[in-house]
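With one protein chain held back, the other chains of the complex are shown just where they sit.
For clarity, chains are labelled A and B in written order, and residue numbers in each chain start from 1.
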Amino acid sequence: MLQMKKRNTLPALACATFAVLVSLLAASVEAAPPEPPTNLAAIDKPWDGGGVVFVTWDASTTPIDQLQGYEILAKDLGQTPVELADQTAEQADLEAKDQTETILEGEGVAPQEARQRARIAEEADPAVPVVEPTTWQSLGIISATETSYEATGLEKDRQYIFTVRSIGSDKSLSMMTTPTEPVVPEAAWFNLSKLPLLIALCVISFAVLLFVVLARGGMPMNIRTIAGLKAVDEAVGRATEMGRSILYINGIQDMDDLQTVAGVTVLGHVSKTAAEYDAKIEVPTSRSLVMTAARETVQSSYFSAGRPDAYNPDLIYYVTDEQFGFVAYVSGMMTREKPAACFYMGSFFAESLILAETGNSVGAIQIAGTANPSQLPFFVAACDYTLIGEEFFAASAYLSGQPDQLGSLKGQDIGKMLAGLFIIVGVVLATIQAITGSSGLEDAVNYLKEVILGS
Amino acid sequence: MAKAYTPGLKVAASTTHQAHRVLPIPGTVQVKQGDQVEADTIVAETFMDGDITPLNVANLLSAQPGDIPQLMLKGEGDRVEQGEPIARNKGVFGMFKSECTAPASGTLEAISKATGQIMIRGKSIPVQVKAYLPGTVIEVLPEEGVVIENQVTLIQGIFGVGGETSGPITMACPAHDQRLEAGMINEAMRGMIVVGGARVTAEAIGRAREVGAAAVVSGGIDDADLKEILGYDLGVAITGTERIGLTVIITEGFGDIAMARRTYELLKERSGDSASVNGATQIRAGVMRPEILIPVAGSQVSAPETSTESGVLELGTPIRVIRDPYFGLIGTVASLPEAPQVLGSGSKSRVLEVSLESGEVVTVPRANVELIET
Partner (left out) sequence: MTPPSQINTDAVNVILATDCGSTTTKAIMIEKVDGTYRQTHRGEAPTTVEEPFANVTVGVINALTEIQEVSGRRLIDDEGHIIRPATADAGCDIYISTSSAGGGLQMMVAGVVREMTAASAKRAALGAGAIVMDTIAANDRRRPHEQIQRIRELRPDMVLISGGTDGGDTKKVTEIAELIAPAKPRPRFGKSYELPIIFAGNTDTRPEIERVFGEGGFDLKITDNLRPSLERENLGPARDMIHDVFLEHVMAHAPGYDTLMSITDAAIMPTPGAVGDILQTIAKGRGINAVGVDIGGATTDVFSVFDGTFNRTVSANLGMSYSISNVCAEATMPKILRWVHLDMDERELRNRVKNKMIRPTTIPQSLEALIFEQAVAREALRLAYQQHKEFATTLKGVQQQRTVGDTFSQEAGGETLVDNMKLDLLVASGGVLSHAPRMHQTAMLLIDAFEPEGITELAKDSIFMMPHLGVLSSVHPQAAMEVFEKDCLVYLGTCVAAKGLGKPGKTCFSWSLDSGAKGSGSMAFGELQLIELGVDETAELEVKPARGFDLGAGPGKALTQKIRGGTVGVILDARGRSLSLPEERSACRAAVSNAIEAVDLYGDQPAKVDGRAV
């Protein structure tokens, strides 16, 4: 990295003069440096996501056999201080997010907790804005037959000027051309490379809408039987026969988490079954809002089961927001009261195995459902039945029986089928390409990999 | 052995009949021992909790469950009538509003914000037991019901649908072997027990229902017509609780088959008299057949008790074949061979020869005939 230094102007000037002299001497001895290209122009690439500039020029007058290629250089003219500040903040956020993810996945700590820890870490080690280079930087060398270049990897909101010089076959460099006008490689309102994504989106949305309309029109929507749901009757029955309670944990997240919402739907089903069997269902929650929603749901389940009198709101209560405080309470309660059936439906973190193992040790039938991939193995191993990821949401749609939910589930299946299809096509193409080495196929594979997958 | 026993149905001009009238759950008995009761006198009564009808308004209006309380036109505790609009959504800019109506009458008991479900509780259901058979209360079963007795003309059918009803007897068909068609039923038959001849068509029953007849009695019915009337395929011959608007009693069987002459004549004789009928049938151990009871006024008791519950097959006995391929054909016993014979189906069975009305003599298994009275 070169930096302009103003202090030793004289020796530098002397050196430069010397260098020019030497080079002139050398040129006169061997051959003259190649001519630079002419008519240099740079334009922002239209219909893109920003960061790409299209540079064009006329070929150098030096015969092509004496040229090794052209070198493209760019200079970053920087950005406004406001933008700079924005970017720094963005960068810091990204880093915090990364760190949160690490804590979340690595230690199974709930997101709130993880964010808080990340924030503390960030304050201790604030992000330092990176100073950007402002000199000419080589973007690359291309063959002498080309007269255009697509400069990628530029910053969207910065100004750039470009220049090009020819490189002779003896590695001698021509003069740089006059730099172009400053160009900002800004993002267009539509990024044409994302077109496949738009098409896929339209197809899936259309499928969802179509199935929703069909479902509303009374088309039967078949959802594969989910063992875990079928087992609800069994679990509730066990609790009834053993005269013990049913424990329902709706995850430890708030109502803004989709899994919590799905969990509440499942709760409706479980509590309706419980009402029919006249079994006691206990729902400790770690969020006050979840408690309210759960109460409403359970109450209406008891109503629709025709046993409004059996509903007891005191069995649905708030414990604490604190992740491990909640777990400690629930585990304690489980060992004391030995519920005959435990349901874990929602978003879980490190507490998953603590709860499931405790439940297993008190001899309960346990049914879990979560979309947190890191917790699934624990539930599968410790519970009788587990609703895995998508199944959990499907269960919610299936139970609510709402045409909208069923239709969108069916519509999403179309999307999944499309994705599966592309994966198969891609794998087959890549395999054939690897065997035959065909360049036509290579393009197709690259297209799939970079454009379709990339978008 | 030149004799064989074969089953038949009870058809008696005059017999003493007792009816046990009890409530399904304890209640109050409204009459005393020795009381004279009419067919529609309520003898015992009680009340049951109303039915609850859940309705998911959020689904019906495609609205968020949380918005349902604002969309409701009725509040908790309000009285709603069936078909009355109870919720309406806001629509798009006030257009395309959709409504949802109450599926049942009752009280709006609860509105749930979580599921968008509402509950309508119907009113308490009175459970009443009517006397059914006019006569004398001979025993009171406390909190349960009564036993009523009377002298009646009793006719058992082979099969029926629908429950208890009563009304005067009216003859729709001029002959016992005439089909009962829709055209033979008129407005004057409202509240009456319409007696036909042979097969009754679904149209005829439809027409009878239209004019408000209490019951239809005829010789036969097509299974397809029965299915049409009931709306489902009848599985087990345990009936009596159908709600089809009237009671149907078949005296002979399914298909084109004429009513037994004696049954027809007996009904014709009592035409105009009030009768109690019950379509309830149970063909099982402790068989229960549909019945037509026509009380015989004290002075009229003249005919001795007669019944044809089971009879003896002898040469010349009039019989009806009750199984295909000769189903419904009438004839007399021509001979009763002793040794079992091989049937067309390949199985062996004891048979008899029947001389049919047409003059033809056919062989049928003894199990497949039924005694008839002329």
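Just so we're on the same page, a residue touches a chain if its C-beta (ideal position, glycine included) is under 8 Å from a C-beta of that chain, and two chains touch if they have at least 3 such contacts.
Quantities reported herein were computed from a predicted structural model and do not represent experimental measurements.
Student: From the list A:Ala231, A:Val270, A:Ile316 or A:Met345, which touches the chain that is not on show?
Tutor: Checking each option in A:Ala231, A:Val270, A:Ile316 or A:Met345, the one touching the absent chain turns out to be A:Ala231.
Student: Among A:Thr163, A:Thr240, A:Thr265 or A:Ser347, exactly one should touch the missing chain; which is it?
Tutor: A:Thr240
Student: Of the listed residues A:Ile43, A:Ile64, A:Ala85 or A:Val380, which contacts the missing chain in the full complex?
Tutor: Within the whole complex, the residue contacting the unshown chain is A:Val380.
Student: Just one of B:Arg79, B:Lys123 or B:Arg323 touches the chain that is missing; which is it?
Tutor: Among B:Arg79, B:Lys123 or B:Arg323, only B:Arg323 touches the chain that is not shown.
Student: If the missing chain were put back, which residues of subunit A would it touch?
Tutor: Output for subunit A: 227-228, 230-231, 233-235, 237-238, 240-244, 276-278, 306, 360, 363-365, 376-377, 380-386, 388.
Student: Considering the whole complex, not just the chains shown, which residues of subunit B touch the missing one?
Tutor: Against the left-out chain, subunit B lists 7, 24-25, 48-49, 158-159, 222-224, 226-227, 232-237, 253-255, 281, 283-285, 322-325, 327, 343-349, 364-365, 367-368, 370.
Everything below uses one rule, namely that only the chains that are shown with their structure count from here on.
Student: Hey, which residues of subunit B end up touching subunit A in the complex?
Tutor: Subunit B reaches subunit A through residues 52, 54, 59, 62, 109-110, 112-115, 117, 119.
Student: Sort out for me which residues of subunit A touch subunit B in the complex.
Tutor: Going through subunit A, the ones touching subunit B are 216, 264, 268, 293, 296-297, 299-301, 303-304, 306, 308, 401-404.
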